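I have placed the structure first, in the form of structure tokens, so that the comments after it can refer back to it.
One protein chain omitted, others in place.
Let's look at chain A:
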Amino acid sequence: MTLFGYRVPMMASLLVWCLIWEIIGRAHLVFLLPPLSEVLAAAVHLVQTASWQNATITTLRAFVMGMALSILFGVPLGILMGRVKIADDLLGMWVNIFSSAPLSALVPVLMILFGFGERTIVAAVFLFAIWIIVLDTRAGVRHISPSLVEMARSYGASRRALYTKVILLAALPEILAGIRLGLIRGVKGVVIGQLLVAIVGYGALFETFSRNFRMAEFWALTIILFAFALLVAQLIEQAEAKVEYYAGAR
């Protein structure tokens, strides 16, 4: 970004927005928006409370379990769909529907199935994250050059070796991209799940803060969640950069 001929670093625009937030907050223009400084102070206070720490552990645990399940099921399902036409014909429609459907509407169904607890949250993360992982894995497997598979076969690869030594690695760049997008969707899943269940983890906190109009803490929690989602995506992106050299070379 350039301004009046000067190159302005990206962080600068963020600072400008922070400043605008602070001014609007101080002017008491919007009742829902306390000054940023107040929000940050609330964040520092919040992370020291036992209720936040417990909520974080609960949330993280549900998130990690949901993600692990969606990777564990999503990657093999994507590989199956990429390799076997019948599986693709049978499942493709459903995976596409679920990956673009408003899944929040299904969370109440999950509550009926899994009860008002952590299991519902794990199921919500799974439901939000898995489809994009399946789709990207499938796309990755589809893009593998046929000669690479022929190469493995002609040199006597067993079925197991073909999948673990060639197909999985050849599709890895797309699989990682799918997992990165899945993680972001998983964060959505954990938040929406907890908000709807409303007695677990961050959902309970959000509920308390918004009901009592404790807006500084509400925004502090939101910022923490956003930062978490970005951090996770960033970590995966770094892993992706490591395999990119061969994604481009195919």
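To be clear about the criterion, a contact is a pair of C-beta atoms (placed from the backbone, for glycine too) under 8 Å apart; a residue touches a chain by one contact, two chains touch by 3 or more; residues count from 1.
Keep in mind that, in the parts below, contacts and distances are computed from a predicted model.
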Per UniProt, and picking from "Imidazole glycerol phosphate synthase subunit HisH", "1,2-phenylacetyl-CoA epoxidase subunit PaaD", "ABC transporter ATP-binding protein" or "Predicted Zn-dependent peptidase", the hidden chain is "ABC transporter ATP-binding protein"
Looking at the full complex, which residue from A:Ala62, A:Met111, A:Ile133 or A:Ala152 touches the chain that isn't shown here?
A:Ala152
Looking at A:Leu40, A:Leu91, A:Leu106 or A:Val166, which makes contact with the chain not pictured?
A:Val166
Please give every residue of chain A in contact with the chain that is not shown.
145, 147-148, 150-158, 161, 165-166, 169-170, 172, 243, 245-246, 248-250
